[in-house]
Structure formats: structure tokens, C-alpha cells
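One protein chain omitted, others in place.
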Amino acid sequence: MSITDQTPHRELGLTDAEYERICELLERRPNRVELAMFSLLWSEHCAYKHSRKLLRRLPTEGPQVLLGPGENAGAVDVGEGHAVAFKVESHNHPSAVEPFQGAATGIGGILRDVFALGARPIAVLDSLRFGELSSQRSRYLLDQVVAGIGHYGNSIGVPTVGGEIYFEAPYEHNCLVNAMCVGLARADRMVRSAAAGPGNALVLLGASTGRDGIGGASVLASAELTEGEKRRPSVQIGDPFEEKKLMECCLELLDRGLLVALQDLGAAGLTSSAAEMAAGGGTGVEIAVDRVPLREADMEAFEIMISESQERMLAVIDPATADEVMAVCDRWQTGAAAIGQVTDTGAIRITRQGETVAELPVSALVDGCPLYDLEPEQPDEWMYGNRVGLERGIDPDRVLSALLASPSVASKRWAFEQYDSIVQSRTVRRPESADAAVLRLDETGRAIAVAIDGNGRRVACDPYRGTIEAVLECAQNLACVGARPLGLTNCLNFGNPERPHVAWQLERAIQGLADACEELQVPVVGGNVSLYNETEAGPIYPTPVVGMVGDLPDPGRAAGIALREGDEIALVGPFAPSVAGSELAKLRGDLGPGLPGASIGAVGAAIELVRDAVRTGTIAAAHDVSDGGLACALAEGAICGGVGVEIDLDRLVELRGASGEACLFGEGPGGLLVAGPAEALDTLGATGRDGGVDVIAIGRAGGDRIEISAAESGVSLSLEDAQRAWRSLRPG
Amino acid sequence: MKAKILIRPKQGILDPQGKAIERALPALGFEGVSGIRVGRLVELEAASTDRLAELCEKLLANPLIEDYEIELENGG
Partner (left out) sequence: MTFGILQFPGSCDDRDALLACRRVAEARLVWHADVELGDVDVVVVPGGFSYGDYLRAGAIARFAPAMEAVARHAEAGGLVLGICNGFQVLCEAGLLPGALLPNDPLRFVCRQVEVVVENAETAFTRGTRLGQRLSIPVKHQSGRYFAPPEQLSELEARGGTVLRYAPGHNPNGSAHEIAGIVSERGNVMGLMPHPEHAVDPLTGSEGGLAIFNSLAASVTRRERSPLSA
């Protein structure tokens, strides 16, 4: 009989080879509790077994980097002894199962990642993907996900300052919910997650432990218990009130210098937190599961170890300070239980009523998982289909209206008005008023800007170039408010990496991310990988989402997107518009592989030019050209400013050799609209000439129509009609 | 006929509301109260009871996290 017969490892997602490897590492078979622990820590989610090798390509260093990948979140120096910590993470699957709670607990999880470092969360951004809004299911998911994000973020007092939402058919059965949190800490006070000092106590803070999120591992439950019972609920319920108290409690413990280490409990619960803390400290841990406060009395040891109950943190403290720690927890009405200690054994030992129920080398759990090479293969053809929503040959005015009303382009006011974007009194630029959120930091006398971007459709067209574009767009957004990038975080949402074409997409996307970050000198300080995003209907668009944090000296000078009557308008950068992969191509059912390339260096030069100009305070408005092309970008600035535009794109047509239609609606990186007094744009033009950056005067703001001529084509739409189209997004 | 539908969080599912109320009680001098779970009561009149369960499953309750009980009045 083979070693792999008659064990439930396959139901737990471990391959036979992985199971055999576990037996080799242990020199015996794992018991049920141990197998449960392995199955979770060796999952894709925890072990990154299909992506870790590729992720080594990413540049992670820079003088400003204080914490890089591997910690709960990355952190960069923002001066005056302060650090900004940030991370983006996915909560896709839970949101597809129960969208309100899935999204809510996604926010809860990313907040904990940030305050685990001792940083107070100061902002949340979300990147959401749903199927087309024509589908009732998508409308329901949108409605519930937005409500869930608002419920958690609003209740806990962290502003949701920005984000993006795209609607594309490939997300119909697999929505994406990525959330990014940004926190502020004193640089010298940040807590590591490494469990140091054998003899120190492990304290479990926060909520009690229930059977939340056990789902798949329930095959391990003793037969007597499961028989006749309904399937265990595996939906996790978020409790923002509990988390608010937990957060304030952790931050006060930190302020008082009472924490040796802190780690949140996320996927794989106690097992993952304890093992990672021990691995980080080169120590071991001992946990008595009978000391874990339970919500249901009859839980088995393995259930306690892998429960994903929310709003819990694991702290390492000096036992001499236990009374003081308990007093702080009492004050915040936060649960605290000493559940074990740090040891020097290099093992994680779990006991129940004094008996050992599991004992594993930490290294086997954390580093023992085999890492896989991918077998990438470029697909021959476009695999996502095409649907015609807009006939060819209709007049450009109607094209512009259709693009503005297209849910991915349209204003997301309906969603962001459901989020508190101003609590904590830092928000200088609110959602949709500028390309990036701007938060003032009175602690440093400066400000930060934050943006999140990622257009999966364009990545599907060309994973390498599409991912570069996502990084460039984020940097462009930051430039528009005058910010210089400090660091980047990312969430790679892809299908099954064991499929050759998905492997190819993943490999090319990571290479694009690496090349763009390298050339723009933006270090990647953290990230998250979410694979297997697919159903029988097929995989999602490959969707790398990048979040970027930048620094700016004077938040009062951050440009918004609203145009002002009389301002001159110029287009800055090497923007070479093409209809390939654009919103227009999608509406026409013209999608296919391939995107034109762009020089990262040339776009970088344009970014610097705009950033520096915004910092002088002479630029009234700045807006990058993105979904729906120049016409949509101009219309957005016009609608927000309540003023029309008179634009002539002939010069662009001539310079780029593109058609009028492509100049109106085509997309591509490296296009930044700036507006301001004529003298300011003249100065910008002169600086641009010296630096080899195109600054093309294209017109001015005025009147009450959007009038754009572009060689053979042109649009003329009343501001009112444009506004009606752009403000049409309603899921109900 | 009239029906009352009682919706409660499923056993084992976290009930943040019930927990918060329970924790606040001792401060108000209510000792010895525990096991609080907060649900909803929906009253309705229906021409037929045929689809009441479906109504509960699809709208009134979230079967993933809530249980419901249908109580018929007027002798049901």
C-alpha cells in the first residue's frame, strides 16, 4: 500500500508528492491536526508556490524603504521620523460567496495587516471588478460589495479615499475585491512580526474563536461530530466595532512599549500567524489550544488552529508586563488570553490539556513547501470573446456619450458617496476630484498621494505592456497631484497558473511590473497573489492591480481635474493613442491580442515635468488620459469644472500620424492633460522643449459644450448631455 | 393569511450585535444575562403560503448566515 493511500490530503488540496514530502520532512506521517496545518500553510495563498520564484524579479530596494516584502505590509520613510505602511490584498473568493461580508472582512483584514506594524490606518482604497452591469448578478454583487466596504471602513473610522471599478464579462463568475490600506507610524516605533525572546508570552487579542472559514478542512472533523449535522458555516462575519477596539488597543499597547511583536490572524488563522512569527524570530512557539477563548465549546484542536475568525491579533509580550497589558485590553474591552509562549526549539507545539496534539518544525511548515516552475505558453488567439455593444460608423458625438456612460468610464459617485472619505481630517483631495487621493500629514508638514490602478482588459491584450501601463498610470495619477512615488504594492489576480496561457500571462505581467518599477525607480515593498480566479466559464482577465504611495511637499497645490473657465489646456507626454484594447474597441467588439508599446523613459520624463509644474502651484488642473481616451478625459474635467472645452487635436494627429478617431477615443500611456493660465503653460512648454517632452497646446476651457475637432473627425456635445451620460451609473 | 417570519443568525455564526449588547449590560446593572442573539421579525400577509419559504431564502434571510422560522397566524 502506498504511503498516500487513505489519507484525506487530496481533499485538503495537497498533492501526493506534497504529502510524501511532508512525511519525509517529519520522518513520519502527520496526524490530523498537523495535516490541517500543512494543508493551509502549503496552500497557494500562504506559500505562493506558483509565484514565489517569479516574484524574485521585482526590485524591492530603495533608500526610502523601511520594510520590504515579507512583513505584514511594506513601509517607506516619509520624513521627520515617520513612515507610511501600505499593502493591497485580495478577498475575491469570500466576496463571490457572500459579497457584503466578504468585502467587509476584506477591509478588516487589510487594516489588521497595517496596524500589525504599529501604523494607524489613515486611508483605504479599493479596486473592484465585476461582470457587465447588464447582469443581475453583477448588479447585486456591486451593490453588496460597496455596502460591505462602507459598513466596515465607515464604522471603524478609516476614510475610503479612492479606488476604481471595472465591469467586464470575464469577471461575471469571479468578481475581484482588492483593498489597499495605508497607515502612518513613527518610524522608530514600528513593530516587527518576529517572535523574539524564548520565555516571552503569546497573547491572543480580540474576538473569540469560532468555526469561521474552516470550510474545506471540515473533512477532518471527527465522524461522530459531523454526522447528522448541517455543513458548518464557513462564512466569516465582520465586526468593525470589535476591530475598532482591537486597533485602538494595539496602538495603545505599542505606544506604551508593551509589544515585542505583533501579527494579525488572517488566512490559516493561528497556524499561520504563530508559524510565521516563529520563523521570523528563528524561534519556536508553544500553544495550549484549551486557553483559546472559543465561541463554540466543542471545537476540535485542528479547528482552533486553522479558524479564520476575524478581528484577532497575536502579540508577543514580556510576561513581566502581563498585568499592564491586561489593563490596557480591559480599558478597550478587548479580549486577551495568554495562550502560550515563545520557545527556542524551532518547533511549533500544540497542546490540549497538557497533551501534545501537534509538533512540527517551523521550517517545514513555512519554508518546506515545494516551489513550482510554471510552464508558460503564449496563446495563439484572443480567448475572451467579443460582444458588440456599439455599431461601427455611428457619429462621434454618440460614441462619446456611449463611452462616458460605459460603466467602467462613468463616474463612480454612486459608490464613493457610500464611503466616509473625510474622517481623520487628512483628506485634501476627495474621490474623483483629483487623479490621486491626497492626505495631509501634519506630523511631517508634508502630504502623501495614493492611487490604485489596473486595467485587466489591456493586460489581457498584452500582459507585459498592459502591466507596464498600470504602473505608468499610477505614477501619472501621482504626478497630477504633484507627488513623487515612494513605493508600490500590488495584487496579482490571475487564473489557474497550471494552465500554460495563464502561466504565460503571469510571467509576462511580473516581468512588466519589474521593468516598469526598475526604470521609474519605484521599489515594490509588498504585495499579494491571488490565483485560481476562474470557474467553468473560464478565467478572469489577468488583473495585476498596483497601488502606489507618493510624497508631495504642499497639499494645497495638488491639482484637481476640474477645469476653470478661461484656462488654456495642453497635452503633455509621448501619448500615441490607439484604439487597440480601448474601451471603444470593447464596445465595438474589436478586442484582440496586442497593444502598441511605449517608452517607459519617455513617459517617466513627462511624469516628472508635470509633477514639477504642479508643485510650483501654477497648474490649475491635471488629469491623465485613461479609459475612453482624450475625449473622455476632457469631458470629465469639463463636467467637474462645470465649463465646456474648445479643443483642436490636429497637431496631435499630425505628430503621431494617428487618425482623428484614435486621437479622440484611443488609449495608451504617457498622456497628461494640464490646464492653467497661458503663461504657466508657456513656461511648461519651454521646460518641455529643453527636456525633450512634448507639450502640445490643444485648446481652452470655456462655453457650455464639449467641442473637439480632430482631423476628419470631431465631437460636439452639450455639457449637460455629457454630464447625464457620465453620471448614469446606478446598479439598481 | 398573516405570517410572522423570525430571522436569526445561524448557530455558530458570529452575531456582533448580540455580543455588543451583551457586553454593555453589566455596566447598566443587568447581571446574569447571556446568550443574546439579535434577529429580525418580519410580519406579512400573503394570499398563499406556497412560496413563503422561497421568499425567505431569496430575500428576507441570507441562508448562508441566517436561519428563519415561519409562523402562520389565523390557524395557518
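Order of writing sets the labels: A and B. Residues in every chain begin at 1.
Simple rule for what comes next: a residue touches a chain if its C-beta (ideal position, glycine included) is under 8 Å from a C-beta of that chain, and two chains touch if they have at least 3 such contacts.
What you see is a predicted model, and the numbers here were worked out from it, not measured in a lab.
Asker: Which is it among A:417, A:654 or A:704 that touches the chain not included here?
Answerer: Of all options in A:417, A:654 or A:704, contact with the hidden chain holds for A:417.
Asker: Please pick, from A:389, A:556, A:592 or A:642, the residue that touches the omitted chain in the full complex.
Answerer: A:556
Asker: Can you list where chain B touches the absent chain?
Answerer: Residues of chain B in touch with the missing chain: 16-17, 20-21, 24, 27-28, 38.
Asker: Spell out the interface residues on chain A facing the chain that's missing from view.
Answerer: 147, 150-151, 154-157, 239-242, 244-245, 332-333, 416-428, 430, 440, 555-556
As a convention for this text, only the chains that are shown with their structure count from here on.
Asker: Could you put a whole-Å number on the gap between the CA centroids of chain A and chain B?
Answerer: Each chain's C-alpha centroid was found; their separation is 36 Å.
Asker: Once bound in the complex, which stretches of chain A touch chain B?
Answerer: Of all residues in chain A, those touching chain B are 97-98, 101, 207, 210-212, 232-233, 235-239, 241-242, 295-296, 309-310, 333.
Asker: Quick check on the complex: what are the chain B residues that touch chain A?
Answerer: Residue positions touching the partner: 9-10, 12-16, 19-20, 23, 62, 64-65.
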